[in-house]
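A single protein chain has been omitted; all remaining protein chains appear in their positions.
For subunit A:
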């Protein structure tokens, strides 16, 4: 099938290729929205890619007081990793250093999964013997004394083995400013999709990579086919009209969540139109042989 054009934007006849991952979610609450977001942003910092960060994490959705277990504003944070052990380690380190420490915070399970990951049941040792266990309505909480009162933390949270990491699409534009506008529109739309996160800075990656490289030990390196400065030098995927490419990488709780997020993001880019935003949309893959999940762009159109 040749490339199609929707609202003046060329959609490449290609697909995104994604992988199975392990994921968990927690709900962080705080006395107000500002501090709920602060704790969530701190714990999801340096969590853009499993290549170098151990996990991929971001705020999934913000929760109003009516949707949290303690009636305070909150955020649902999702964390993705390649294995259960690494996910467990990242979860405890990040909640322990970034949420436990954040003023007025509390932490609850955000996922009912096939297995449990330790949360409060490990962090409780911070209480040095003064921690209090409470079982309320079948849920187990730890109350850990801290300097502004108590850190309430659910004992465990759920783990899902059905998560998907690496759903993606490329936003390609005539200038970097237009690419950024289009990518921001996509990120805003994906932010409304529950169960999906965009872990890169502001949800956008400008250094989309290929696997390996010419230097020994490089797991990932420049994707020269999409680098506009190399257009005349290498076998480029870019036409003369493209001067900037930004990638939206999506991790989802389920296959459906990733597809919904891709659809929402692509819809937002298409609605923005080629004059203000992108002129072309593509996606990254490895020939379809490595990833278990395939998202064909033509199926993701609005």
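To be clear about the criterion, a residue touches a chain if its C-beta (ideal position, glycine included) is under 8 Å from a C-beta of that chain, and two chains touch if they have at least 3 such contacts; residues count from 1.
Everything that follows uses one rule, which is that contacts and distances are computed from a predicted model.
Student: Pick from "ABC transporter permease", "Aerotaxis receptor", "Xanthine dehydrogenase family protein molybdopterin-binding subunit" or "Formyltransferase/hydrolase complex Fhc subunit C" the UniProt protein name of the chain that isn't shown here.
Tutor: "Formyltransferase/hydrolase complex Fhc subunit C"
Student: With the full complex in mind, choose from A:22, A:72, A:178 or A:263 the residue touching the hidden chain.
Tutor: A:72
Student: Of A:35, A:80, A:141 or A:170, which one is in contact with the hidden chain?
Tutor: In the full complex, the listed residue that touches the missing chain is A:141.
Student: From the listed residues A:106, A:119, A:205 or A:245, report the one that touches the chain absent from this view.
Tutor: Reading the full complex, the residue touching the unseen chain is A:106.
Student: Which subunit A residues touch the hidden chain?
Tutor: Its contact residues with the unshown chain are 29, 31, 69-72, 104, 106, 130, 132-137, 141, 143, 148-150, 152.
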